[in-house]
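The other protein chains are all here in position, but one chain of the complex has been omitted.
Labels A, B and C are assigned to the chains in the order they are written; within every chain, residues are numbered from 1.
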Amino acid sequence: MTFFRPFLKRLGGMAITLVAMSILIFLLVELMPGDAAQRVLGQSATPQAVAALRESMGLNDPVWVRYGRWASGMLRGDLGTSLYMRGVPIASIFWRKVGNSLVLAMLALLFYVPLSIVFGVLAGVKAGKLTDSIISFFGLATMALPEFVSGIILMTVFAVKLAWFPITSVIPIGESVWNNLDILILPALSITFVMFGYVSRMQRSSMISVMNSDYIRSAVLKGMPMRKVIFRHALKNALLPTITIIGMNMGWLFGGLIVVETLFGFPGLGSLTMSAVKTQDTPLIEVCALFITAVFVVSTAITDLLYGFLNPRIRYPGGS
Amino acid sequence: SKSTRASQSKTIRIAEQVPNLITPGVWDGQAFSLDSSIYEYLVDIDTEGKLVPALATSWETTDGKVWTIKLREGVKFHDGSDFDSEDVKFTIMRTQDPTVGHLKAQDFSVVDSVDTPDKHTVVINLKEVRPTFIYQMTDYNMAILSSSYDYAKFGETKPMGTGPFKLDKLTPKESAKLVRNKNYWDKGYPLADELLIYFVPDIDASVEMLEAGKVDIVPQVTPLIRQRLEKAEGFKVVSPYQEQRFISMAADRKPFDDNRVRLALKYAMDPEILAKACQGTLNTDIFYNETPIMNSLAQYRPLPSRGHDIEKAKSLLAQAGYPKGLSVELYYASDHPYSPALAQTVKELAEPAGFDIQLKGYPRDVYLSQYWMNAPLSITGWGGRIDPSVLLNLAFTSKGPWNESHIKDQEVDQIITKILKEVDDSARQQLYDRLQEVFYERGTLINVQVPYLVAMKDTLEDYRQPITMLPQLKYAHFKDVK
Amino acid sequence: MTSKPLLDIHNLNVVYETPSGSIVAIRDLSLELRANEAMGIIGESGCGKSTLSYAILDYLPPNARRSGSIMFNGDDLLLKTEKEMQNYRGDRIAMVYQNPYSALNPSLTIGEQLDEVTRVHRGFPRTQAREESIKALKDLSLGEAEGIVRRYPHQVSGGIQQRICIAMALLCQPDIMILDEPTTALDVTTEASILDIIGELKERHRMSLIYISHDIGVVNKISDRIAVMYRGEVVELGPQEELFDHPRHPYTRALINCMPRAGVKKETTRLNTIPGYVTRRSADERGCPFASRCEKRNAVCEEIYGLREIESGHLAACDRAYADDVSEKKAAIPLVPKAKSPAGAGATGGWSGTKDSSAAADAGGFGTVGPDTATTPLIRLEKVYKYYRNRKRTVRALDGIDAKIEKHDVLGVVGESGCGKSTMGHLVAGLLAPTKGNIYFEGKDISATWQRRSGDTIRDIQLVFQNPGRSLNPSFSVEQILDRPIKKMLKIRSRRERRAMVIDLLKKVDLGEEYLSRPSTRLSGGEKQRIAVARAFVTSPRLIVCDEPTSALDVSVQASVLNLLGELQEQSHTSYLFISHDLNVVNYISDHILVMYLGRVCEYGLRDEVVNPPYHPYTEALLSSAPDVNPSHKQKPIRLEGAPPDPSARIVGCPFAGRCHKKIDDLCDTTPPPLKRLSETHYIFCHLSEDHLKGSAHL
Partner (left out) sequence: MRRVWYIAKRNPLIFPALIIILFWLLAAVVGPSRMAFSYTAMDMDHQMTAPGMGGHFMGTDSLGRDIWSRIVFGSRSILTIALLTSLFSSLAGVVLGFTAGYFGGRIDALFLRAMDIMMAVPPLVLSMVVLGVLGNSNILTLTLIVSIAYTPATARVARGALLSCKNIEYVDAARLRGESHLYIMFREILPNTIGPIIVEVTARFAYSIMMVASLGFLGVGLQPPTPDWGMMVIENKTIIKAAPWAVLYPSLAIASLVIAISLFSDFLSKVVIRDQ
């Protein structure tokens, strides 16, 4: 019961956010200058042809009718059809790219989460020492480099000079990402670069504040060995804010994917969004934006729940 | 491993830019490897630039009005159905279908009817005389389609034609795999077993793939990439034909409605600089003129160089009522080779004359679908046409659907109409001469001719791509592989 | 004494490196602790007490440097490596500190935290460690130990948390237990029972204690010997009784004398104060650390000083300590008697009159109170309820209380933490509005927040907050702080006039003009509270609500603020609603006292009526728990069992029934206690008869 309540509440909040977000995205994209039908048919099309297409695309309906149609389609899993690639159902392109991006994101997470936690903890424990200064500066520097700069650096070093990894992340025809994990390394590293800074800094400061807390003092003065103090007493508490940050940064991660996927030519959600924007493929933009939003909302919710689950103060509320 | 190597070398891999619409009729000029390998045309153009039979074996007209075309026998579509005169009729009549939004609708509105006396003969009756009508059948949007196939439904996902390769697998926005068409009519072709086409939006990424040995051909590269690849081993960059960048001034609105302003801009241009901005040399690989006719065509007549004359430009502007200069927006496709460099150079060159040009670059698709045809000043890429008349009607008559400069010049209209109908070659040339003079005097465009560049492995041979812009990949093969 | 000391601290120095230079926190400190001895250490805040305790266990922040020696059983702890220290910490020397809640790891169960001590130090297996832990908890009379070990720290109350911390310290039967203000965060009643337990355990386990506190009364209860620390040095050291009866060092004397205590009242006495405050000590400072604040300093103080034995076992670091100055020997300095103020006259008024006696009756037998409205009280609270509602629960902070404040009168309100004292103050001041019930100001209904009160009412009722640091805006200067209310509430336009008023106010609170431009962050706690008081007096209010105005201050500063408040009240005839959890303070300043428990009134009356029998059992418990300075008053506190009930629970009977030592079974649980009118001015809510209430073991 105590576990379900926040869960249901989160679910409600999530739904509201998603609905509001979908309205916002829909309106924003529908407000694009230019007429979708015209865009399909090109500048040289006759007005009749455009009018006919408008009618058949339902563009003459009031905006809320169109939203209703679109939203109910989304709910049924019907993502609509691409405007640009006329008649191609978005679902046929979309999910594959999402899958690719998720693999990339997961790999990046696999890289930067342990890495930044380990180094963040190290910096936090050695706060003020040289180790800390080096890690902190490195974190700051990587964080301050936009993905495309670090991506280009990685590309020139590891792909061009050393040729350890492929320079572009194109998936060979007829294969899936899974057989080609090597193409993911450099994009994942570029993301790692940026995220490492954020997460390790967060981890460092939460480690420092935990290490300065009274209960760590208790543990030390109980005579616990340092190893035990850090791993048993400090880490569990110091990880909590980091988990939140990792969850919160899911949005950031997807923003980063756009740049990184574009840079490496990786066929994922990011480059799909980019090409949707470049071709002003409104239905596709809507789906991409909505999906990224949904990922963020869901991951935030999961983080919250996880936080509640890991934090006994929330898991077992109330006094005696 | 030997066999894999052999099969590999029978596979040609191409990095295309993201495909446009795949169904013929609405292509505005991208991703031709995929389309041209699946579809075919009635006639082709050979390496010498001559018209040669393709799906048609012969064509003739007596008066330029009734065209009789004999079709090749034994040709089958990929779905196994036979190719016959109904399909040609379907393809031509489809241009007039409003639901398609066919880009050749205007050109084929001249068709009165299409008769199919037998399975392998087509008779096209025109409303007017069109001595060069057959050239229209080389247009990239005139791929022959099957009358029994639902292109509205499957055109974008399962394109189907008579071409040398069949579609095996299409991953939209990612890649396509084409395999050899075993029933292809031209025995012995195609030479390759497979075509693997990657759709890579970023040209740099494509080139990197080429350098890394992941693809064999990258079409539509920039001169900078040519320079880069020429330094490396194992690659070559070929230029199968020249294309054009029209710097168009809209004649129907201020400020370019005044010919003096147009002339001012022309005087401000420095062809040498423009050529250098395109990373080329003037009159070697970059050409400059002020008419729609390419230098390489027989119809071209050289006109005196105007010269780079800022003072003249200034005074012309002053005469036109802009003594303090003027401000204008220049639209262009920011991701099209040459265009961004040209745009920035035009801006830079025009500035001293008093033009304050704001650049408005958009991705190519956005540019074409939203701003093109609607801009005071624009730079658009135009492919060449085997016969200039095809282009003239499209882009320079007052009713032309692609009349981007909105030129509405009675004399131009008349000359073009006459050119279309004129049967006599020398009379036609005279008309062409006059047309070029008119454009030199009061035309609406500056034409920078640039090489179309294709980068590839140097072991790849017989890459053919005539001026129709359609690569003929059935001939392509690697050096030692047969 | 001949026995070898267990812990011998010799010439210990601790220096902190800070942005503003080096600070000497401990200076040449030498101290011996013998087996089974309880050493109390007292001193004001910042005197280095905690630093000393951490220095012993080598747990100092990275910016600290130690020198000297700390011999424990013949080993110098200063020479031990971090690894070696681990064998001492928690095993031979254990420590308990101030805030039990934050001292326990929130994400481990209590059992896990207890078990690991014996597992690490004794290598016990899991089950044995757990048995050991449960035994230790039972040792501290925690009944339901088996259940407690499975809980998380936040699931038990503060008193229990502290007992857990003590149990944790005891697990390995350490030789020394260091307690650094272990009860400061707790209520007096809880404090008393914990002190009691500590005393017992010390005897049972035969260990030595170092007990650190700023409260002489507390140290007094537990120590055999007492060390007085001032600015990093021990200035006086001696057996407990001796030290209190014959304090030698001026600082000790001052410290003892500035405590309000039983029998000290504002009418007759002015509290002793120590001028100035504890300053940080730089490395190059010489001379007696107390010299700058000492009234009797002379040239010698700047140079020689040092702890010297005066009598056997009694050491002091002052040359005048040798002189057996009779007049100063006793702690009780003759105090300046003061004339009783006429304000007391108002105190004879009756109990808050309830006009609607039938309504009062069903709320708990208030009906016996006759309407007694001879004089309209300044403030009257009538059946005031205040509920704090949030999604989870409703806290009944005030559960239908009646109260009144006479004109020119001080009403002291006491009660344990969370009983609703501040809530009451905030209701009167207008920060909150009552959920139900009315508040009358001179008969005018003001049961609303400041937004709905008239300008006059706002001017007439002012508030002084507990924490002076938080009640002054840190980005304002003193002048800005005082100027704004003058401008805003008195609507005085002229800048010059306002400045004159500000200077006047500063004078009133004994501060000079030089304070005008001082940023409020650069004031000491006492100065801040003076400014806060000055601000409250800007509008010459009729009533000032003082919400624990001294509880965040050191005793010496507390004394000066109490003096100030007392004086100002005399001069201006302002009334106070004086809230405090410290009975001694309330006792000192109040004319009337209201004892609260869980949002209800237990007892109300003139001060002397309340602090003397007959009294409410809760008042009795409070009084017995209050630490007293005078060691001869050592007494057995009445141990209140358990914690106060959940303030959100609805209570039918007497709220105190669950912890009452005089409970009359069922009756107390089921029936609200009736109001007993013991005199014209004295009321008690209790089922017990008057005799019963009188017949207490106390005193």
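Assorted remarks:
The definition used in the following text is that a contact is a pair of C-beta atoms (placed from the backbone, for glycine too) under 8 Å apart; a residue touches a chain by one contact, two chains touch by 3 or more.
Because the structure is a prediction, the values reported are computed rather than measured.
In the entire assembly, the chain absent from the figure touches the shown chains A, B, C. Only one residue in the set B:D204, B:D257 or B:D309 touches the chain that does not appear here, and it is B:D204. For the chain left out of this panel, the touching residue among C:P125, C:G147, C:G306 or C:G455 is C:G455.
From the options A:V65, A:V118, A:A144 or A:L181, the residue with contact to the unseen chain in the full assembly is A:A144.
Across the entire complex, the residue among C:R484, C:H573, C:R639 or C:H692 in touch with the chain not shown is C:R484. The chain omitted from view is touched by exactly one of B:K254, B:K276 or B:R306, namely B:K276. Even with one chain removed from view, chain C keeps its contact list with that chain: residues 19-20, 429-431, 450, 455, 458, 462-463, 465-467, 470-475, 484-485, 488-489, 535. In the full complex, chain B contacts the hidden chain through residues 203-204, 207, 222, 224-225, 227-228, 231, 272-273, 276-277, 279, 334-335, 340-341, 343-345, 347-348, 358-363, 366, 370. Counting over the whole complex, chain A has residues 13, 16-17, 20-21, 24-25, 28-29, 31-33, 128, 137, 140-141, 143-149, 152-153, 156, 251-252, 254-256, 258-259, 262, 273-274, 277-278, 280, 285, 289, 292-293, 296-297, 300 touching the chain that is not drawn.
The rule we apply is simple: only the chains that are shown with their structure count from here on.
With steps allowed only between chains in touch, the distance from chain B over to chain C comes to 2. We define each chain's centre as the mean of its Cα atoms; on that basis chain B and chain C are separated by 90 Å. Spacing of chain A relative to chain C, judged by their CA centroids, is 52 angstrom. Counting only residues that touch two or more partner chains, chain B has none. Shared contact sites, meaning residues of chain C that touch two or more other chains, are absent.
Chain contact summary for the complex, chain A toward chain C: residues 128, 213-215, 217-226, 228, 232-233, 236-237, 310-313, 316, 318-320.
Of all the residues in chain A, the ones that touch chain B in their complex are 33-34, 38-46, 48-49, 52-53, 84-88, 92-93, 96-97, 159, 166-168, 170-171, 173-174, 262-265, 267, 271-272, 274-275, 278-280.
Here chain B touches chain A in the complex through residues 15, 18-19, 21-23, 26, 28, 98-99, 101, 103, 152-153, 155-157, 169, 171-177, 196, 198, 200-202, 205-206, 208-209, 211-212, 214, 335, 363, 365-366, 368-370, 372-374, 401-402, going by the rule given at the top.
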